[in-house]
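Okay, here's the structure, questions in a sec.
Note that this complex is displayed minus one protein chain, with the remaining chains in position.
Letters are used for the chains, namely A and B, taken in the order the chains are written, and counting of residues starts over at 1 for each.
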Amino acid sequence: MKKNAHQRQIFKYSALKVISFVMVGLSLLALLAVISFILIRGVPYVNMQLLFGDYENEPSIKPALIGTAYLVLVAIGIAAPIGIGSAVFLTEYTNSKSRLIRVIRIATETLAGIPSIVYGIFGYLIFVVALGFKYSLIGGGITLAIMILPVIVRSTEESLLAVPRSLREGSFALGASKVRTIFNVVLPCAASGIVTSLILAIGRVISESAVLILTIGMVVHKIPEGFASPGTSLALDVYYFGSHGYPEQAAATGVVLLVLVMAINILATFLGKVFGKGELANG
Amino acid sequence: MDSNKSANVAMLNRKPADENSKSAAKGNTKPKPDVNAGKTAFKNSGSQTAANKSSGGKFNITVRNCNLHYGDFHALKDVNIDIEENEVTAFIGPSGCGKSTFLKTFNRMNDLIEDCKITGLIEIGGQDIYAKSTDVTMLRKNVGMIFQKPNPFPMSIYDNIAFAPRTFGIKKKSTLDEIVERSLKLAGLWEEVSDRLNKNAMGMSGGQQQRLCIARSLAAEPKILLMDEPTSALDPISTGTIEELVNILKTNYTIVIVTHNMQQATRISDKTAFFLLGEIVEYGKTEDIFLKPTDKRTENYITGRFG
Partner (left out) sequence: MNKAYRFIKARDSIMRGIFTFCAVFSIIALGCICVFLFANGIPFIGRVGLTNFFGTTWNFNVQAYGVLSMIVASLYVTALSTLIGVTIGLFTAIALYKFCPKHLVGPIRQMINLLAGIPSVLFGLFGMILIVPVLRDYISPTGVGYGILAASLVLSIMTLPTIVSVSLDALNAVPRNYYEGALALGATKEQSVFKVMLPAAKSGILAAVVLSIGRAIGETMAVIMVIGGSPVIPKSLFQSVRTLTANIAMGATELSGDAKTSLVAAGVVLFFFTLLLNISFSLLKGGEKREKKRASKANI
């Protein structure tokens, strides 16, 4: 009688273990399916016309490539200095208990949780309507900068916190000022981590599309003339082609986007590893 | 007496946990337990009922030529010992001498550590506990362990105590209530907590937590209690309470206690083994070890010259 109860208990939990293995399989299958289907459907349609042709009769992603480059420039150009400065303030100038710090943290966390479409609405209201930029790459880029700010702040903060206290103390002991210590000791030591986080931020800018649908106008067929002109991005093109009857081109653009994003992620991981080792050797 | 003994033999004489659960799985796919469910499972049944009812049976520990390696490190060297039933045996020695490691061989907690190799013979009640046929879960049920730091689970006091019985398939509320009350009374904790059994155990004091852990082990109805420096994280008053508890429990349980505190060893143990660098230097009656040690190294240690 008792034996069966005990065995049933053991069996029940072993069954749960089996289920968990099945779920691992499902997770991996999902990953594989997403990547392989996009590749299978898209690769045959990746050609010169799509990549670098002029968008007249046949779709091309040349405007999107240029638009994406503009967006990355604007977004990183704004978010990187502000994000790094913010992280420096949070780690070097305050103790963690101050009220300002708590408010800043709540603000960054809230920003991180806002859906990108809401950023899109904000960008639309402020740049397109209030400031009268109309649809523009610069408006989209600035909105993206605000969106990726929390990511940059958080990862830069982590890199700065990883710099040992003794280095700062050593610098102060030599009579260096706070600013000198920050720029000549702390930031160089954390450079690897900061660069990695910026690369990941580039990846996020390239991946984003919901913000842009409301801010840059999704003009897929014209090469942007400058920061102030409307345009499109790679991710936006995937949506445009997909919903306007060009599924093959959508998949092919998806392939380009996928390769780009994966390359960026791999680069970031690789840099993180290389730098990580270097730091170990120095420390 | 005889039947009890054979029952205990059967209890330890089981397959390792993995295999066991597989055979259990096979047995349980059938809607009703039947005779063909598998010999192992059948043995389990008989033995466990017997084990829970029998208070007799032999539960002495015999160790012959035990060697233990962690990778390249030779942690235990040719250890031999005979631990008698219903006695308190203390293991003393400086840090890193292998006494805790040795204690953990009795309930096979060393299995958790990778590249830990054990050779030699360790028998409990005449059964080789490292034999392939041993069911580790049943071994651990019969050989309870109290850890250095109190480790109550982050759940209610009641659920903590009921953990082991539930693990072994007891579901009936009245039976569980009974076990919880009995175990808490045995551990001298019932008076203090009977009105807040559903409170989280993490809210108790350190000493109460450790007694809760003892009660939790007792709920599994073990025959042997292993205590790995059970009072090292506690204040003197809680330590005293636990020591009194050990003195009471030894009438029904075989207790092996590792301690850093030599006064504690003299206060509560019947026999003492002195460990040094992975070997037992001296083993005998506690008063003999402390009053007239035969080995110079033992004398040096107990008089405080090193350690």
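FYI, contacts are C-beta pairs under 8 Å (C-beta built on N, C-alpha and C of every residue); 3 or more make two chains touch, one makes a residue touch a chain.
The shown structure was predicted, so the numbers you read here are calculated from the model rather than taken from an experiment.
Checked against the full complex, the one of A:43, A:114 or A:274 touching the unshown chain is A:114. Considering the whole complex, the residue from B:91, B:168, B:253 or B:275 that touches the absent chain is B:168. Interface note: of B:180, B:193 or B:213, the residue touching the hidden chain in the full complex is B:213. On the side of subunit A, the interface with the absent chain consists of residues 9-10, 13-14, 16-17, 19-24, 26-28, 30-31, 33-35, 37-38, 41, 81-86, 88-90, 92-93, 100, 103-104, 106-111, 113-122, 124-126, 130, 146, 149-150, 153, 177-180, 182, 203, 206-210, 213-214, 218, 235-236, 238-239, 242-243, 247, 250-251, 254, 257-258, 261-262, 265, using the contact rule stated above. In the full complex, subunit B contacts the hidden chain through residues 17, 21, 107, 109, 112, 137-141, 144-145, 147, 149-155, 163-164, 166-168, 202-203, 206, 209, 213, 216-217, 220, 233.
Methods note: only the chains that are shown with their structure count from here on.
As a whole-number value, the distance joining the C-alpha centres of subunit A and subunit B reads 53 Å.
Only residues 1-11, 14-15 of subunit A touch subunit B when the two sit together in their complex. By the touch criterion stated above, subunit B contacts subunit A in their complex at residues 20-22, 24-25, 27-28, 33, 41-42, 44-46, 48-49, 52, 137, 166-171.
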